[in-house]
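With one protein chain withheld, the remaining protein chains of the complex are depicted in position.
Per-chain numbering from 1; labels A and B assigned in written order.
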Amino acid sequence: MAGPLILSEALILGLASGPACIASCGPVVVPSLLAEHAGIRLNTRYLSTFLGARFLGYLLFAAVAWELGALVSLPPGPRMVLIGAIHVLLAGVLLWCAYVAGHACAQSCSGSRLVSIGVTRKRGVPGAAALGFLTGLSLCPPFVAAGVRAAELGSVAAALLFFAVFFIGTSVWFVPFVGLGCVARTEAVTTVARMAMVLIALYYAYLGMTILLGRKVYGY
Amino acid sequence: MKPREKLGYTAAGLTVFAALLVPFLLFGFFTKGFAALGLHVDEVYSGGPKVRTVQSGAYSIDIHRPVHPHMLQTEKPFVQLDWRPVRALPPHVSELVDVDGDGQPDIRVSFDVPKDAKTPLRVIVETLNPRYEAMQNAGKEKFSKLIVRVDDAILVRVPLTRP
Partner (left out) sequence: MATEARVLKLGETAPRTVGRSLLLTLPIAIWSFLMFSHSGQLGRSGKIATIVTAIFMITLFFMMMRTWSTYRWRRWFFVALGLLFPVGFIHNVMVMRGTMGIPIEEMIAGRTPFCYLPIPLLILPAAFTKTLVFPGSILPNGGMSGAGMAAMAGLWLAITIVVGKGWCSYACFFGGIEEGVASVPTRAKLRKIDPRWRYGPWAVLLAMVLLSLALFEPAYCMWLCPFKAVSEYVAARNTVGLIQNGIFVVLFAGLVVVLPLLTKKRTQCSFFCPFGAFQSIFNKTSVFDVKIDQTRCSPCVLCLNACPTMSLTKESIAHGETLMSCMKCGACVDVCPKHAAVWHIKGTEVAQTPERARLMFLYAAWGMAILFGGSIIAQGLATILHVFV
């Protein structure tokens, strides 16, 4: 079982990786938060859902990869296909969230509901969860670094605990995003956020499709 | 005149005065300010600082500090080696290089040095140390994997294998 030294290492690795996590998740989190309704409480709920789903994504991948013995040795081909597919899915979810955010406001701007994906809000998967889960699976560099270390531990439980503590370390850096709840959600702010989501979605879609098509991206 | 108006006109006057100062004072002041911020150009572009020079007859090999990508950059980590001056290089270079300075050769770098500076360069890198990636007839594919001629030096960037 992971001792306190290992767990403190996980926490420090998480804290040190924070800026990279902010950078990789920022394009998804910031505009989607701004497209939501204002309010610290609502934005905290959104961020918590996002981070929780991201955590699930981490743990799921870690558990599956550990069992397959593939935490660090996933071959480049399948790894790139996975990354490509996730980017395309992420793009799709971002576009849908952007559409639904505008549609929801046009219909009835109820102040306390999170934007949902799906035909009706009751059945739909919260957008924050979908985005969080997909970013959790996206194999960003901090995640890979944690994976390398976790793979050296004795058991899948230890690896999962390592990831959990690592995740807490990275999540500290997301706390300031709650402050976006103070930004008044005028038509300007929500429109800008939705347009930004579309632009970022287009970039992720391009990245995902070029990887899936096997084209050399940036020369690789 | 109300105090607010006085303030407004004063600010406007100062703005016009500031415009006069731009070429004689402000431009230079801000330029020096930006230069003094201690910023540096991303090492993925610049190649990182030089850490060692190995003399090899009439030419030398500058070895730079390994560069690691930031955030989600798609470049691989790499190390840059500079052969200079180009005029002192033989027509074909094939050299064992101790990159990490431990006394053991890490890679063998081979490339032709064409007389015409515009001829594209190609490099073969064989690795003796698994920390470095081999390169087969590489040109200038990426910032982290290339051979180029810059001024009077030939630069080779060898990717590092990921941990």
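Basically, contacts are C-beta pairs under 8 Å (C-beta built on N, C-alpha and C of every residue); 3 or more make two chains touch, one makes a residue touch a chain.
These figures come from a predicted structure and were not determined experimentally.
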Sole residue of B:Gly33, B:Gly57, B:Pro91 or B:Pro130 that reaches the chain not shown, by the stated touch rule: B:Gly33
Residue among A:Val64, A:Val81 or A:Leu199 touching the omitted chain: A:Leu199
Contacts of chain B with the absent chain, listed as residue ranges: 4-5, 7-9, 11-13, 15-16, 18-20, 22-23, 26-35, 37-47, 69-74, 140-141, 143, 146, 148-151, 155
Residues from chain A at the interface with the omitted partner, ascending: 19, 22-24, 26-27, 30-31, 187-188, 191-196, 198-200, 203, 206, 210, 215-219
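The rule is simple: only the chains that are shown with their structure count from here on.
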Inter-chain centre distance, chain A versus chain B - centres from mean C-alpha coordinates, in Å: 33
Of all residues in chain A, those that touch chain B in their complex: 19-20, 23-24, 140-141, 148, 217-220
Chain A-facing residues of chain B, complex: 70-72, 74-75, 141-142, 145, 163
